[in-house]
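Note that this complex is displayed minus one protein chain, with the remaining chains in position.
Note that the chains take the letters A and B in the order they are written out, and that residue 1 is the start of every chain.
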Amino acid sequence: MADMKLKKEDFEVVGKDLKSSEEIIRKSLTYWQDAWMRLKANRVALFALIIIIIMLGMAVFAPMMTEYSYDQQMYDRISQTPNSENWFGTDELGRDLFARVWQGARTSLFVAFVATIINVSIGVIYGGISGYFGGKTDIVMMRIIEIIYSIPRLLWVILLLVVMKPGIKPIIIAIAITGWGGMARVVRGQVLQLKQMEFVLAAKTLGADTTRILLKHLIPNTMGPIIINLTFQVPTAVFTEAFLSYLGLGIPAPAASWGSLAQSGTKMILLYPHMLLFPAAMISIFMLAFNLLGDGLRDALDPRLRA
Amino acid sequence: MNETLISVRNLKKYFNVRGGKTLKAVDDISFDIHKGETLGLVGESGCGKSTAGRTIVRLYEATGGDIIYKDMNINNLNKKQLKDYTRHAQMIFQDPYASLNPRMTVTDIVGEGIDIHNLYKGMERQKRIYEILELVGLSREHANRFPHEFSGGQRQRIGVARALAIEPDFIVADEPISALDVSIQAQVVNLLKDLQDELNLTYLFIAHDLSMVKHLSDRVAVMYLGSIMELTESKELYDNPLHPYTKALMSAVPIPDPDVSRAKQRIILKGDVPSPIDVPAGCKFQGRCPLVEDICRVEKPELRQVIPGHEVACHMVKKP
Partner (left out) sequence: MSENKNEKIDEVKNITESSDVLLDVKNLQVSFDTYGGEVKAVRGVSFTLDRGETLAVVGESGCGKSVTAQSIMQLIPMPPGKIKSGEVWLDGRDLLKYSDKEMEKVRGKEISMIFQDPMTSLNPTMKVGKQIMEALIKHQNMSKSQAKEKAVEMLKLVGLPNPERRVEQYAHEYSGGMRQRAMIAIALSCNPKLLIADEPTTALDVTIQAQIMELMADLQKKLDTAIILITHDLGVVADVAKKIAVMYAGVIIEYGTYRDIFYNPKHPYTWGLLLSVPRLDVNKDLRLIPIEGTPPDLISPPKGCPFASRCEHAMKICKEKMPEEIKVDSVESEDHFARCWLYNDLAPSVNNPVTERRARLNE
């Protein structure tokens, strides 16, 4: 098999080259860079992300794009269908629907994000503590969640409205009270699993205290599931807000939210379907986009799929 | 060499399991570890060797017995003393994939002990981390990478570096090579040996691989179902195994030499290791022992010295 073209010099001994053998060829990717690469490859999730960014942008800037304000009544333009002046038409009181829908987006999204942030903060800390200490602490803390969960969300709002004025506050509080339990359960499950891992034991042998183990080791490794859970909480909160406003337990007039707009649109559904169509479409598109993004994130962040 | 560094006396570690039963993972074991030596702890899975190691570094609280490090009984330390103890006693773990936090860089993993004990700061800390990485055969280019980018052997070296960063004098190595490929095992074993010579470390080397334990250890303790069955110098253990379990364990070890291996008469034990939950009275090995007699079913054999420096727990072994 000897190749005739080979020369004696080719067989000069050069020996080991350990440096090149220990070299890592693959590009260094952090967990988040890697997840982003996976998410980018998922077109549906990426499209959903773009939709969400556009909707957030519109909620911030749209009210500045139109000359009409959300509570300005124009008696000469009552119940108009969409046209070049009023892009989404007007309602039965002559208010510009384009301005109202995006003003409503502000309210709805504000409620959703604030409630979600509260849920995440309480849920992560509560679930982390419950899972980390385990045993009796865990049993007591989990029972508390079950008790809170046994009271329906609607009942919480009605009870809150007894002591508070209707508006954004009772809705946020109601969503927060009944929403953090899910996050707490997710985090607890993860922590229960992670605290047995050898890297946590290693930190303990190094003398790390509880705070350090929770903040440096357990929580960062739970970030994937936390974010996935979060992306599913935001649309749930939007929907809850819409649902409560639709029942008349939400934002009072003249303020607008997607739910209250849909509610007033329903009254006119036979005559002017556009009054319901726009807010309802917003709710649907936003929820769908967040759910699709959540699915994409789950695939991107799931450590089991990591090569 | 014979100065005792750690003395384990009647150590017990029980776990409560479902059904109100007790799992006696470590059931009354005693041994000394001398300064600068390697004590091997061998046994099959479930024999309690890892639990013993973890109890000694205080990952678990002992159910009973004493662990005396130098002059401290580490079973009754307060929080601060315990933190000090962690500076002296460190651990290397089995699974190179699970033992490194996937979200931390190598620098942060190796530097964690330095941060916890406030040993170095800023540039000093970075310098120290590079030094340790080089000590275990890695380079500073590896410092900013994440664990998943390394091979198993490289990861295990990061684990060794993490333990060494706070300059301990005693290290429990809990099956540090059993998850590694054969050719990589030798790298890690040689590294452990070199580090021992260089830094005057004392090891408790836990493993199920008898040939590796024999190679690395000065003395070896054989565990079965939470008890020590035999304890002696590693050469003596191989030349003159006394306990029937040790003999069977020895004969089951594969030998990478077909002529020797094919000619060898193996003692093949029947059955599996019983569960440590319902341990029979008497000798724990009775169910699988080829030499079992009536006394073994009644009385638990104590670990006793049969030949100077050679202790065994078996009724059937007579003094020569």
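The working rule: a residue touches a chain if its C-beta (ideal position, glycine included) is under 8 Å from a C-beta of that chain, and two chains touch if they have at least 3 such contacts.
Being a predicted model, the structure only gives us computed values, none of them experimental.
Enquirer: Tell me which of B:Asn16, B:Ser45 or B:Asn118 is the one touching the absent chain.
Expert: Among B:Asn16, B:Ser45 or B:Asn118, only B:Ser45 touches the chain that is not shown.
Enquirer: Please identify which residue in A:Val14, A:Ile147, A:Val163 or A:Leu271 touches the non-displayed chain.
Expert: In the full complex, the listed residue that touches the missing chain is A:Val14.
Enquirer: Touch as defined at the start, partner being the missing chain; which of B:Ala248, B:Leu303 or B:Val317 qualifies?
Expert: Only one of B:Ala248, B:Leu303 or B:Val317 touches the chain omitted from view, namely B:Ala248.
Enquirer: Where does subunit B touch the missing chain, residue by residue?
Expert: Its contact residues with the unshown chain are 44-45, 151-154, 181-187, 189-190, 208-212, 214-215, 235, 238-239, 248-258, 260-262, 266, 268-269, 272-273.
Enquirer: Even though one chain is hidden, which residues of subunit A still touch it in the full complex?
Expert: 1-2, 6-18, 20-22, 24-27, 34, 37-38, 41, 307
Here, only the chains that are shown with their structure count from here on.
Enquirer: What part of subunit A is in contact with subunit B in the complex they form?
Expert: Of all residues in subunit A, those touching subunit B are 19, 22-24, 26, 28-31, 197-199, 201-208, 212, 216-217, 220-221, 223, 303, 306.
Enquirer: Hey, which residues of subunit B end up touching subunit A in the complex?
Expert: Touch residues, subunit B against subunit A: 54, 57-59, 82-83, 86-87, 89-91, 93-95, 98-104, 112-113, 116-117, 138-139, 141-142, 144-146, 148-150, 154, 159, 162, 166.
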